[in-house]
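The excerpt is restricted to a subset of chains, each kept in its original location.
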């Protein structure tokens, strides 16, 4: 895991983000914390120029607007032309037709490197329709020790069918390219009480994949481990009276301070 | 007050927020802190689906856009159809014609459960026009011990006329349904030095009203007490050198950790 983190710090990948206005500030600070450099732009007329000066593109549909949808397609096509990795975070897919259809449309029109979402969002995309409860995963969908085998099969199959790395976050995280599946045990449940830890991870994962062009699967898995590990380190620094606002800061701080060695030691995963 | 807080934690109300991009992240984190679950969406084509999977709707006009105005009306009508509570936060009403007219239009077209604003904003809506200085209340409008009786009469009358719970924040807070008026003494003046404590309260109040459908007045008052109490607890944890950025985090942390018992003990109010 060590080298994937260090490659981010050494190459400072510039990541173009078309993301929601809820968590955008945290996404920018996480990208800076991990060693990347963020730029945000969603206006259709602006995105092609911006994506051209960047190394990777992070598309997050958390607060869709008509104009930003056009920006997503235009930026994505330009990034594809330039051979830049493109990550899709299908926030709230299944909760509205606009979100589901936009995510499915992006999957169809673009060559995506990674799709990162919670299990309900990913299932929605796999089925082509969905029943997500808002932006959080349904309890019924949760990946647990009990249904892990089944979940690994599902993620591998969807990755294979789409030719895209699928990264599913939850109590147990899964990252697969169709052949191999990382099963990741880092993280804490309290991370779900902070808005946007998923969005932050998507931003950071784009930086990792951009900085490690020959190892996108490993890089995506390393970003997933780094986020979970930061959640563990951040939690260990919490004091009496601290809550989710302080925890948010502690997690970003942990990413800022994380070394390759720390990630190597702290990453908890198996490969299936 | 205890049960109103606990009902939020037990039922995890999903709140649809159409809110400004200035304070949206804090609104989301406060909703998570209090035990609710936030989702943000303002695109006209998206809002009906989103509000349908939620339990309540929070409309905040802090940064109006043409497209989000359409979203507010469409979401509000759908929420009315579904019997969901709808809260309006008329940020900056009186400071511009667009804001005043949008708030008045929403009052006319929608069945609102609660309007929550500062006294200048609420006076603007009561008069149908206004003279607000930006997004903060005019000093001349402040509710103090001196003009409290008069202010209670005003708020009760406006609540009665509109059939809406009116929640006015300031040095002294007032919450009335036309019959009863809660006069609330929680809070600290330094809360005014943080952007968006009002917006945060509106989000949390929507969660409280959603989780307590049979007691909207009491739930709105409980949310008001909880926010003020969090301001007091947060302030008590401030250290030398801390300022408004740290205070912002401390307040959200206090909401995250607040128990029903703590609210019961800490709420300072009288009923008129």
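By written order: A and B. Residues from 1 in each chain.
One rule holds in what follows: a residue touches a chain if its C-beta (ideal position, glycine included) is under 8 Å from a C-beta of that chain, and two chains touch if they have at least 3 such contacts.
Bear in mind the structure is a predicted one, so any value in this text is a computation, not a measurement.
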Oligomeric state of the whole complex, in copies, if 2 are shown: 3
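Quick note on the criterion: only the chains that are shown with their structure count from here on.
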Chain centre separation (chain A, chain B; CA means) in Å: 32
Interfacial residue positions of chain B with respect to chain A in the complex: 14, 21, 24-25, 28-29, 32-33, 37-43, 45-46, 49-50, 53-54, 67, 233, 237, 248-257
Chain A residues touching chain B - in the complex, by the definition given at the top: 20-23, 25-26, 62-66, 92, 95-99, 132-136, 193-196, 241-246, 248-249
